[in-house]
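Apart from one protein chain that is not included, each protein chain of the complex appears where it belongs.
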Amino acid sequence: MYVYDTIDKSLLNQRVAEFRDQVRRRLDGELTEDQFKPLRLMNGLYLQLHAYMLRVAIPYGALSSDQMRKLAYIAETYDRGYGHFTTRQNIQYNWIELSTAPDLLFDLSEIDLHAIQTSGNCIRNVTADPYAGAAADEVDDARVWSEIIRQWSTFHPEFSYLPRKFKFAVTGADADRAAIKFHDIGLKIIRSDTGELGFEVYVGGGQGRTPIVAPLINSFLPAKDLLRYLDAVLRIYNLHGRRDNIYKARIKILVKSLGVDSFTSQVDAEFERLDPALFVVEADEINRIRDMFSVPYLQADEDVKARLEERIEESPQMRRWSDSNTHAHKTPGYAIVTISLKPIGGIPGDATAEQMYAIADLADRFSLGEVRVTYTQNLVLPHVHQADLFVLWSELKRLDLATPNIGLATDIIACPGLDYCSLANARSIPISQRISERFSDLESQHDIGPLDIRISGCINACGHHHAGHIGILGVDKRGEERYQLTLGGQGNGESAVGKIVGPGFDEDGIVDAVETVISTYLSVRSTGELFSQTLERTGHAPFKERLYDSN
Amino acid sequence: MTVINIRGENVDQTWRDVEVAEKTRSLDSVILSFASLKEHIETLDQKSLSRIGVRLTVNDEIGEIADHARHIGLIDLVFPNFKDGRPFSTAVTVRRDYGFSGDLRASGDILPDQALFLARCGFSTIVVPVQFPVKQFKTSLGAYTIAYQAAVDSNVSQVRDLRRSAVEVVAE
Partner (left out) sequence: MSFVLSANRLDDGSVVYFTDDEQWSSQVDDAKVVSSDELDEALRVSRRAEERNIVVGCYEVEVSSIGGKRPVRLRERIRSHGPTVGDQQSRPAGGPEG
């Protein structure tokens, strides 16, 4: 974990004091709402459908157990006993008061947590691979570079009043567990042929009204040039992004309107103009940061897997969980465990304070005190010894956190929707709950295989519906909730935006429609073919036929 | 009109807003519009330029006078709306790329809470909007003694600059 020193802590303390004064000035009337709003947003505080909502930052999705305990404390002290983990690896509290928010932020600061730049037209939380530091396939630890970007972007004097929000995502492996191509800037860490560390740079991706898979604008950016390049991109965006229309203000619109080649040349020209000496990240500083993320030596254990197999033989339930909710660790004998926040019929991404406290304890017992948040609204314990899996599993079961559904049909991403969000047109949580209940049978889920169902309550697409194999978008049709169905999205790898299949459905209809889509897949798939593969082979035709067949 | 420097102290206002060169006999200590300056710039020697100021809106392309910028006495960048952050980038460019060393002024719609960002982007003076007390600007300038980035003009006391492994302590 990145551990704050006096520099980091002082900055945080000064931020807490500054916000306390800003709140006072608002409550006293020295600041109007129009003046206060951007300041409040830059500290993650929204005025939402029911109350103020606070979005606490979880930088690159990494938490210590003590930080998780503090998040639980905040839930039970300032909120209604629960929190919601988001598709940007942050956590949201829905029932916050402005007058006590400064105290809340002070409490967070005691454990190096904050809500800095989780909203507003500035650089937001850098999201990253939740398996960073644990996965066998990584080229380098995404958290190191995410932390460097975090520091560079925090209270950046030049880039705090951008045309619109700005989101980064970093993956350290070829497997993209951060959906990097759907971000304003996506970075993939790679090595050149000569072994030099660098990045593939994708700029101008996003979802929302105009979903775009980010084009690659630099196929190898040496690591030493990272901040200089980002400085160039941000300056071009700050100066030339549109400010007349908030729906056309993201960098993806600028890239599209200039064209990738022209945009890239402008960035390159600015890059050339900048003095490299101003942007070098010193080796000592990189190593200082890297050391903080390094895991203490883990003893490889080749035999434990065999011993584990024996026990699993006796427990099909445990096997099911192990199959879907664990992932290979780079050290033999260890595993990366996903904690499912998608209980059947539950609210995706929600956790109670009690659960959060318990997860913190489990992290201490089984995962070197580390927890991660995924953009799919689940949690991860990254360093679990396989000998501990049985005990861990039974503890998670007791807490209703062991649903064996990671990557399967009931591992649904859903935004808060109209139940919580003033931007929404329709509710998303009840749809998620009903789909989850419809497909609760585990045998069926495993038979269906990997399936990303994503639900957004409005076109802002916080539920990532564009990137779902099956995407659902809630709309308002003459005062009624209506749901559009898209197929063929892909969040990672060969990222793709889903396409709408036909007319929308009502609340009952959309759940039936999802079932129709899945049963169509089951009936036309070739042996071993995944949903996404079948869809690619057949196109929409068989699905449309079954969905809109008048019989 | 109240103008402060980046330590929050009042500075005497010696510049006159003239906009159009033809409206004044002497170009000494006048602030012209960008259009007017461009019209006359070729006729002005370095000494005359150093006694002139120019006001740029966000629609003015300062690159058009890049070669002359460093000789100008004062550059005033107007914020049309405090949420429009373009002048921050223009300021950085003017200081860093064009080597401007004169008075870089921020005017227009500005919040006190932006004061430190202005200072760190290279602004040297701020025209205080009438609805805000000067005191609040001074408070905001002192809100942070720490920063994560080196600025164009570092005026926080400690900078965790990723370029350097040691923390840079900058004189105020």
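Going in written order, the chains are labelled A and B, and every chain counts its residues from 1.
We take it that a contact is a pair of C-beta atoms (placed from the backbone, for glycine too) under 8 Å apart; a residue touches a chain by one contact, two chains touch by 3 or more.
These numbers come from a predicted model, not from an experiment.
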{"item": "Partner chains on view for the chain not depicted", "value": "A"}
{"item": "Among A:47, A:197 or A:344, the residue in touch with the chain that has been omitted", "value": "A:47"}
{"item": "Given A:29, A:195, A:296 or A:528, the one touching the chain that is not displayed", "value": "A:29"}
{"item": "Omitted-chain contact residue, chosen from A:420, A:483 or A:505", "value": "A:420"}
{"item": "Contact partner of the left-out chain, one of A:41, A:96, A:267 or A:547", "value": "A:96"}
{"item": "Selected residue (touches chain absent from view) among A:195, A:296 or A:479", "value": "A:479"}
{"item": "In subunit A, positions touching the absent partner", "value": "26-29, 33, 47-52, 80-82, 96-99, 347, 352, 418-420, 422, 424, 427, 429-430, 433, 479, 481"}
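Note that in this section only the chains that are shown with their structure count from here on.
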{"item": "Residues on subunit B engaged by subunit A in the complex (per definition of touch)", "value": "82-86, 88-93, 96-97, 111, 113-114, 116-121, 136, 139-140, 143-151, 158, 160, 162-165, 167"}
{"item": "Interface residues, subunit A side, partner subunit B - complex", "value": "7-8, 10-11, 14-15, 17-18, 21-22, 25, 30, 35, 38-39, 121, 148, 151-152, 154-162, 227, 235, 238-239, 243, 273, 275, 277-282, 284-285, 288"}
